[in-house]
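In this view, the complex is presented without one of its protein chains, the others remaining in place.
The first chain written gets the first letter, and so on, giving A, B, C and D; residue counts start at 1 in each chain.
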Amino acid sequence: MDFDALISGLDRHTLDGITRGSIYALVALGYTMVYGVMKLINFAHSEVFMVGTWTVLGVYTAIGATSGSGLAMVIGATLLALIAAMLASAGTALAVERIAYRPLRKKGAPALIFLITGIGCSMVLVEVFGQVLRVFFGRPFGRVTVNIPAVLETKTVFTIPGVDLAVSNTRILIIVGAIVMMLALDAFVNRSRLGRGVRAVAQDPDTASLMGVNQERVIMLVFVLGGAMAGVAALLYTVQYDITKFDIGFIIGLKAFTAAVLGGIGNLRGALVGGLFLGIVEVYASAVWDSSWTNVYAFVVLVVVLMFRPTGILGESLGKARA
Amino acid sequence: ACGTTDTGGGSSGGGDEGGDCNFKIAAMGALSGPNASIVVPSVDGAQLALDQWDGGDCTVEMERFDTEGDPAKATPVATQIAGDESFIGVIGGAFSGETRATKTIYQDGGIPMISQSATATDLTQEDPVEVFHRLVPYDDYQGAAIAKYLTDEVGATKVFVIDNAEAYGEPLADRVEETLGDAMIQRDKTEVGQTDFAPTISKIESAQPDAIMYGGYIAEAAPLLKQIRDAGIDVPFIGGDGLYGADFGNAVGEAGEGAVVMCPCAPIDESSTFAADFEEAYGGAPGAYAAEGYDAMTVFLKGLEDGARDRAAMQEFVTGYTGDGLSKSIAFDENGDVPQDQVSYWAYKNTGGTLQPEVEVKPAE
Amino acid sequence: MLLEMKDAVLSYGKIEALHGISVQVKEGEVVSLIGANGAGKTSTMRALSGVRGLSAGSVVFNGEDVTKLRADQRLRLGLVLCPEGRGIFPGMTVTENLNMGAYTRKDKAAIDEDYDRVFGLFPRLLERKKQVAGTMSGGEQQMLAIGRALMSRPKLLMLDEPSMGLAPMLIQQIFDIITEISQQGTTILVVEQNAKQALSRSDRAYVLETGNIVKTGTGAELLDDPSVREAYLGVA
Amino acid sequence: MHTSGEVGETLLEVDHVTLRFGGVVALNDVNFEIRRGEILGLIGPNGAGKTTCFNAMTGVYTPTEGKIRFKGKEIAGTKPHKINHLGIARTFQNIRLFPEMSALENVMVGCDARHKSSVVGVLFRTYRVRPAEDELPESGIRRSLAKVFGVSRHTLEERAGRRRSMELLRFVGIADRAHELARNLPYGYQRRLEIARALATEPELICLDEPAAGFNPAEKEDLMGLIRRIRDLGHTVLVIEHDMKLVLGVTDRIVVLEFGSKIAEGTPDEVARNPKVIAAYLGEPDDAA
Partner (left out) sequence: MSQILDAVRGLALGERWNHAPKVVRWAVMLLVIAFAFYLPYLNILPFAYIRTDLTASGSDWASVLFLIVVYMIVAVGLNVVIGLAGLLDLGYVGFYALGAYSVAIFGSTNSPVVQALQSRFGLSEDWAVPFAVCIPIAILVSLVAGVILGAPTLRLRGDYLAIVTLGFGEIIRITFRNLDGISNGAAGITGVPVPPGPETDGRAFFNTIDAERWYWLALAILILLIFLARRLEHSRVGRAWLAIREDEDAAAVMGVAGFKFKLWAFAIGATLGGLAGLLFGSKQQYVEPNAFMVNLSFLFVAMVVIGGSGNIFGALLGAFLLTYLPERFREFVDWRPFAFGVALVAVMILRPQGLVPSRRRAREFEDRRHEAEEAAADV
């Protein structure tokens, strides 16, 4: 136990926690949106994120971006990777919806079934990168950790005076990127007409259709938006950690879902709050003790929060429970 | 129209006294799943030894049993092998966990095992069974060797030791810590599947070590090392045999330049054709513990040549075996371990993405 | 003919709720649909609005065959249902619920006018503008549902038991509103248990019995029909 | 009915209850009592606080101020299922059946409220009782076994529950669709099923929230009969209803709420003539169709 380390490095740990939490938060959006509208835990969402990281690798490889490329290349490659990852993740999310959920919806299947097809889809996607593609294309696919070139090299941009905390370009990108995306999404859902449609379907699909909301479109939109956010998360993740792996989604997905619940599932701002909170708690606790208990910290915090606030920190919002 | 099948289970098999020589050897390990890449080469190595063998009137087959490295999946496999008398030896288990879970089954079945890579100390030191033998030293020695490398070769006086809290990494790091004594300044634990090591990095930063040791596998070592280098920490990084393999270089990329992997495995003897043969048969350089796999098979084959025709005879033969192998000269002590003086530890340096032998280390004792 | 449903068959699993009924509504009319519990009134409304598909038969609205259109597509054509049991969005505020009524509309100025009109009709809603709809009383929710339907500026407004759960004074008011919007040019199809009120305010009416139409006529005719009087008006 | 007291004594007392939701005062110092054996009507404009009053009486909400006493015992703050055990049952304004259970099963859940089999008792049939002669199995061996070892309480309760549930379905007049899923029943049947389910818990006080909503006049007529028969069985009835004909026709006394406050109380005649009630609620007299 080393509380001194936590206190003395509080600034540093907070920055680390926010960085980690930003990624959780972005991925959490996908869970929260789908849950809000369909009351469904989309288990395949972690793999939507995973596909995004591979897409980044694919783009870098295709255009030959490596660490040490020129500035134009760095910006171009990063932007291209961002767009590609958003598209790929959104596409994957949509495909999951089509293949695993829509047929069930048409048949009016109970909620548990969606859970199982989601788990099935998740396994399939993991195996596609861990096994299927390896058989056809060989490396880098397979069950190994893969290096992604650090196109955007980590550099200290400025040092916060007083606390002497070095802030790097990648961290700025992650934190700012995550927050901007969240705000944009939040504004979209709460302000735009389509966003209102999303909330209406969340609360009462039948009546929503009587108001002229196309339910199928809304559901697709939700998967696409959630997927795109996971794509953004994927790019930011690779920028920070420079790796991917066939099963990389699992832990992040688990944490992101925890974050979504922590913040109040179905609530977009809740995802942000939950993600950041979880990231910070994990880092603080790991600083005091060590990282081998990380999941325990996360879940203990979850239980404690839910005991006092049964619907998460900010409560539910998209699909508020019927009173 | 109803027939019955012969599924072994007792009387069948080829072990008739002095008669024909028809046997099977089982190789058990994670042939699928995330860890397959550190197991398959050794099983391939065993197969190569069998292929190169001129068995005379003996026909021997090797059967591969996939356990995914999971003890629960390994037990039915072991029961099957132990119950089928046509198996005369087992190569494996590749991992310590599955070995721990199955060695009593093999003991009950009286079938000798030779493990090519299970290094956990307790397998032979705490509750040894007669049938278990291994061609690798146990982690205590490996840990000591790593510590020795750190102090003698690197000259480190402030080592930061990290492990992955798992059955392989933790005891290894424990042993390193023990041997280093005061030369270790701080210890930290991570978790399998972790990719963000920020808390560990900040601990390293404030500890200001002159070397870092990691006990764990490639999947976590790669991001850990990258983040260490990203944070501008340039001190030497050294890991155990869990990092041994081409995948390490691939996964860590440029950040891995100069990282050191310790392995109780000598570089393949230049004069032997093993490397070339292996490459020809499997289309790649011999990977982790390929030579040990080859040696394990060779011991069993020698036993058959020697006239061992049942498990008891084979067990007796293996226990008393001495001979030169590819990886080391082989003999087993009463616990089933190869004698310490036969083992050579090598430090391999990651240069340009591949592991190059750097220096041999002899642990103290 | 604004709306024409022909030989409609609707079933829930093995239960057939409508056995081939035909309903017509002319532009500008107020038509009511009466019948006992389980007669199929709500089912008829569902079929017309597109919440549920037909297994046989057709629906034509404003000259267009809408049988294969979804509810949201029909709404865009001006066919609007205020459903039985209200179906307000419980987690949205009163204002947001009304907003949803104008979901497909883009004419901002006219929308604002309609707000005022709805708040004028139901001052209670204005008082509770910010209340989350799920916490309102049954009758308040009913007002909201009707107000929301009006926000869609329907060509044909279908109301499924609009007076259910309302206090006597409000029932009176609801029927006045129906008359009023009808005079403003909206065609109306209404399902009512309050048959006396409904019939006296309707141009025409249909009587449904166990999934079949058993009677039709002008409101006044049916009001005088002895069998109708006995079964639905509670007058022996 | 487990205990039955004297007809006319105070059964439930709403003692100066106030209930606020944030700024909304749903009940404002409401004060009235329900007497054993009567049919009491609770009326008032929409949003007056009638359903809230029910919710406070059945443990869904806890009053902000004031007390609610049932048979002299304070019940505010007691859990809903405990309140049911004390003897209050209700129906819901928005029907809330167990949609995927059959009508019969719905009622059996109600019956279970009075049953005593525990989980352990169900598993191991430990609690044996000596059955009455007519509860013994028919066949010889089992009959003698039952005589010697008794029958588990669970078995007896199960049989009794089934029998009673069928009786109740017959009582409310929907026995013909006993085995259909509740969700597939027509609205009117669902309303009646809710009443049967509430009756199954053997309440001393049964509260009906707009039982006639969605009924046509003929059906309302039937319902009035049903409510009277419920009272004749010995239950006390509290009914919320907007249909004046029904309310005036069936109740013994009426309490009128407006904006959360009680504005009148009395016999149907008195209330119908009360100018405050007319102004707030009834409108012109001939509207009560």
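Methods note: a residue touches a chain if its C-beta (ideal position, glycine included) is under 8 Å from a C-beta of that chain, and two chains touch if they have at least 3 such contacts.
Only a predicted model underlies this, so the values are computations on that prediction, with no experimental measurement involved.
Of the listed positions D:Glu65, D:Glu135 or D:Glu158, the one in contact with the omitted chain in the full complex is D:Glu158. Counting over the whole complex, chain A has residues 35, 39, 41, 99-100, 103-110, 112-113, 115-117, 119-124, 126-128, 130-132, 216, 254, 257-258, 261, 265, 292-293, 295-296, 298-300, 302-303, 306-307, 310-311, 321 touching the chain that is not drawn. Residues of chain D that touch the chain left out of view are 58-60, 79-81, 84-85, 89-90, 92, 96-101, 105, 108-110, 112-115, 117, 119, 122-123, 125, 154, 157-158, 161, 181, 183-184, 197-198, 201. Hidden from this view is one chain, which touches chain B at 2-5, 7-9, 31-33, 36, 63-66, 70-73, 75-80, 82-84, 97, 100-101, 104-105, 108-109, 120, 122, 126-127, 165-167, 170-171.
What we mean here is this: only the chains that are shown with their structure count from here on.
Common neighbours of chain B and chain C under the contact rule above are A. The greatest centre-to-centre gap from chain B, using C-alpha centroids, is found for C. Put simply, the C-alpha centre of chain C and that of chain D have 32 angstrom between them.
Distance between chain centres (mean CA atoms), chain A to chain D: 49 Å.
Counting partners per residue, chain A has no residue that reaches two or more other chains. Not a single residue position of chain D touches two or more of the other chains. Interchain contacts link the chains end to end along an open line, per the touch definition above.
Each chain pair that touches appears in this list: A-B, A-C, C-D. Contact residues of chain D toward chain C in the complex are 21, 24, 44-52, 93-94, 184, 186-189, 210, 213-221, 242, 244-245, 281-283, 287-289. Chain C makes touch with chain A in their complex at residues 49-51, 70-73, 75-76, 80-81, 83, 87-92, 96, 99-101, 103-104, 132, 134-135, 148, 152. If you check the complex, the residues on chain C that touch chain D are 12-13, 15, 34-38, 42, 84-85, 124, 131, 135-140, 142-143, 161, 164-172, 193-197, 230-235.
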